[in-house]
Structures are given as C-alpha cells and as structure tokens.
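For reference, the structure I am asking about is given below.
Apart from one protein chain that is not included, each protein chain of the complex appears where it belongs.
Take a look at subunit A:
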C-alpha cells in the first residue's frame, strides 16, 4: 500500500456493522485510523459525512466517504483486490449478498429488535423464527470451513459480526438459548473456526462488557 493512503474508520466498539469493517481492513492488511463514536453525542465529523443516515460505520479513504457496511465491504474488496472477500463467480456472489441481507435485516429484526419488545412467551416464538432463519446458514456451511470456503469471506464477516459476536450476547443477557450444538453443529463448528482466525478474534467485542451493553440497548428499544 502506498505511503500516502489515508484510511479512517468511524465506528462503534459494540456495533457488528462497524466490527466487520475492522475485520476486512485487517484481512487486507490496511492501516487505518479509528475514531470511536458516541451515539448519544455524535461527532460533527460523523454528521458531516453521513447527513442522511447519521450512522456508523463510515469509511474515509483519501478524502472520499463510503457509507453502509455492505457497500464499504465491497469497496474495500475492489480497491484492495488481494485476499479477496467476495467470491469470483456471479452466482456465488449473489448468494453471499442474499444471505448478508437476510442476516442484517430479518435475523437482526427477529433476533434482536422484536425480541427486545416481546414478553417471555413472545421471545420463545421469535427464538423459533430465528432458528428457522439460521438453519439456512447451517445448510450453507455443510462441507465448508467458512462460508467463503477455505478462507474467511464476505458472508463470514457479516454473519460472524452479527450472530455469534453480537446477537448471541444479547440472547445470553436475556437468558435465552437460541442455537444449540445438537441442532446447529455446522454453525458451532464455524464459530470455532472463526475464533481461530487472528484478524477476526482481534475484532470480537469483549464478552462481558458486550452482554451488558446489549442489555442496555434492549432496555432502550423496549422503552422507545
């Protein structure tokens, strides 16, 4: 990488959307400046760079701003093509994008937002819905070390940051067991594989602090 490349990431330690970008940058060996945002007190830089959504992550590369985590991941992959994140084949790419959307939209909604608002019985129903959705991912992992095949790829970053290293922590906080070794052996095996990858491991939010944080966010969602 040329010496004068300037890469800055505005992120949040607990956000899966932000963490996955850190994983991607590390995977590509890209040096970057990290700015921790405070959602209760958004920096003027964040508001200037992302006036429409006012959200993290925001990537700034040589003065250009890139928003939305999936868009940022594809940008990183195209700008620094070594250690590819997305598959080469158009069909495999479409599948990776499809599942990434399923994870960030449906699984997150069912597994976190709706769950935060539900009572105990409602949570059991939602847990079952989450299981049905995660089962699609379970099937994708058969015969593979990672979604990306032999190495970590786009879907591993999206799914990893969201499910085991975020949603599972919120489920732990509310005392709900959603995924079991018995029903999701491939998924559990994949998590172990992920944890062995240094660049992923370095970007996993610290567990206790994260569980507490997810509980706080759950409270906020509940009272909104």
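Here is the rule we go by: a contact is a pair of C-beta atoms (placed from the backbone, for glycine too) under 8 Å apart; a residue touches a chain by one contact, two chains touch by 3 or more; residues count from 1.
The rule we apply is simple: contacts and distances are computed from a predicted model.
Chemist: Would you kindly match the missing chain to its UniProt protein name, picking from "Glutathione S-transferase", "Ribosome biogenesis protein BOP1", "D-2-hydroxyglutarate dehydrogenase, mitochondrial" or "NADH-ubiquinone oxidoreductase chain 4"?
Modeler: For the chain missing from the view, the UniProt record says "Glutathione S-transferase".
Chemist: If the hidden chain were put back, which of A:17, A:32, A:75 or A:154 would touch it?
Modeler: Within the whole complex, the residue contacting the unshown chain is A:75.
Chemist: Just to verify: which one of A:42, A:97, A:117 or A:131 makes contact with the chain not shown?
Modeler: Of all options in A:42, A:97, A:117 or A:131, contact with the hidden chain holds for A:97.
Chemist: Applying the definition given at the start, please give the residues of subunit A touching the unseen chain.
Modeler: Against the left-out chain, subunit A lists 52, 61, 64, 66-68, 70-72, 74-75, 78-79, 90-91, 93-94, 97-98, 101-102, 133, 136.
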